[in-house]
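A single protein chain has been omitted; all remaining protein chains appear in their positions.
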Amino acid sequence: MTSPLVDIRGLEKRFDLSGSLLEQITFKNGRFQRRQEAVHAINGVDLQVYKGEALCVVGESGCGKSTVARTVMGLLSPSAGEVHYDGQRIDDLKGQQVLPYRRKMQMIFQNPYASLNPRMTIQQTLEEPIHFHRPELSRNEVRSKVREVMESVGIDADWGSRFGHEFSGGQRQRIAIARALAVDPEFIVADEPISALDVSIQAQVLNLLMDAQETRNLTYLFITHDLAVVEHFGTRVAVMYLGRVCELAQTATLFSEPRHPYTQALLSAIPRLEDDRPNYIRLQGEVPTPVNLPSGCVFHGRCPYANERCRQEIPRLIATDGGNQVACHAVEEGRL
Amino acid sequence: MTTATLSRWDRFRESFLWYSFKRDKVAIASFVVLVLMVLAAIFAPLLAPTNPYDLAQINIMNSELPPVGMQGADPAFPLGTDAQGRDMLSTILYGTRVSLLIGFGAVVLQAALGILFGLLAGYLGGRVDSILMRIADVQLSFSTLMVAIIVGAVFKASFGNLMFGEIAIYMLIFIIGVAEWPQIARTVRASVLAEKKKEYVDAAKVMGFRTNRIMFRHILPNTLSPIFVIATVQIANAIISEAALSFLGLGMPETQPSLGSLIKSGFDYIQSGSWWITLIPGLVLVVLVLVINLLGDWLRDVMNPRLYKG
């Protein structure tokens, strides 16, 4: 394949929990100790997004999928690792240097009720980014650009003088998409863009995202917990667990032949219309806290196939015959 | 969602603010009284029978006349006169003007400082937040009166009584404004902390907007409701602070009286039976502060987002 549009290399993100220096010091067994605690949200993630594809990142809450999205967009700075866009490292850019990438990379958020500024009209919300990034455009050019982008997401262009709260959830999400599209980006990070919406509205928004991908030749990094959406929308899928990618594959391959035990459990838990009873692989225990990560494979405590090696050694993503990349010793050794 | 667009006025008339105002008799009454008092204060030079600042219009022979309806009253002075023979109605009108001016002025200064520091502390966080909020804590640990007494005494000593009379009003605005900014800064900071977690702020960051633009254009307008509520109450507080300072002789001089200095000037004559010189301005002060506080309470109830949703 060609070189990736977005290249995430060895990404790590920790959130410090221990507070200021004074709060870190504890008195234990007659000695002062400095104790530092951190949430390990992402622990070494390598992902490539290729031009024109929709890479879906799935996982349950706390797996770090949203942190990946926010780090790629520069809303968070990585604790370690690099983010490259079109061959250029972008995670360490300062001030003005970032601006060109702000135009090329845009983001759609989860909650359409919070992502529009309640004190700004739709017109203002959409005009502002265009003004900011393309100061050479005249007022009329900006206006017609706003009209065009509103129509492209199915919002009546005459509604510009209204405020966000006058619209339904689905319409707000369309407006949020319009704001992202207004600067003509190449790459869009969508962080759970439909999970706050109703079923019939989800379909509308998914269709809109797919249409936009086709007409504007967009590349998506799509974050979601909903596997049924992934199956429909994704070109490739990365399954995350506790801040690591445990399986990466073409969507069809992943759904027909999941290899990682966690992926298998996750897929079995989707409530399918054709089922009469919940029919799922039951995992032992619960997701450990990301404060004290388990040694070895992060999944070993809940994995029915775990052995001594899994408890000791961190598995790496390894390509299998089926084209999947799986981080699992059992798969690698042929035990599974 | 049927009609195309609504004008600002239509929007206001359909708003919850207007709706609940119409239904709240206390709010309406307070608002009417406040508007009347503000108008009376603004048009004091036209309404007042005499100009109390003009020494030529004062006759010492008219001193301590009681209000109309009492023995020895003069119909030319409906509320009586003070010890210097000034018409009480005129001095009260002018005094309300001074009190309101100081109240509004002090709150404008408080709001300017409070919004700026509150926004910076809340949005930037970290060290900026710690430093600004510690300064606010230190500031709050001195009472307003104590600061005012010290500053006022210094001013008085260095400028002399005559000069002091001229700058007193600015000094009071400055003292009360500076002493109380942490109140507004804390309110602003708290709502900025809540707002900056919302996704529209992330969306603005992703657009590449600069920090100033995000703070002032995106976050500030969304923190205005609580600022509005606290500013209303702060006007009442500022008027009381000014009255207290004037009463202690550190505020407005008697030649340019505020409500507080009127109360003080009459206080010496209360024993001699001229109670009206103190009591009438006192009543006006109480009513003024009360209606502002009632309006503030009503605003707080209406603008509380937990009570009213969408």
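Letters are used for the chains, namely A and B, taken in the order the chains are written, and counting of residues starts over at 1 for each.
Just so we're on the same page, contacts are C-beta pairs under 8 Å (C-beta built on N, C-alpha and C of every residue); 3 or more make two chains touch, one makes a residue touch a chain.
The working rule: contacts and distances are computed from a predicted model.
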Protein that the absent chain corresponds to, by UniProt name, given "ABC-type dipeptide transporter", "dihydrouracil dehydrogenase (NAD(+))", "Cytochrome c oxidase subunit 1" or "Small RNA 2'-O-methyltransferase": "ABC-type dipeptide transporter"
Contact partner of the left-out chain, one of A:Leu266, A:Val298 or A:Cys328: A:Leu266
Touch with the omitted chain, as defined above, among A:Asn43, A:Ser152, A:Gln202 or A:Asn324: A:Gln202
Option from A:Asn111, A:Gln171 or A:Gln325 whose C-beta touches the chain left out: A:Gln171
Interface with the unshown chain - residue positions in chain A: 60-61, 168-171, 198-204, 206-207, 210-211, 225-229, 231-233, 251-252, 265-266, 268-280, 282-283, 286
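As a convention for this text, only the chains that are shown with their structure count from here on.
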Intercentroid distance (Cα basis), chain B paired with chain A, Å: 50
Interface residues, chain B side, partner chain A - complex: 1, 4-5, 198-200, 202-209, 218, 221-222, 310
Chain B partner contacts - residues on chain A that touch it in the complex: 70, 73-75, 98-99, 102-103, 105-107, 109-111, 114-120, 128-129, 132-133, 158, 161-162, 165-166, 176, 179, 183
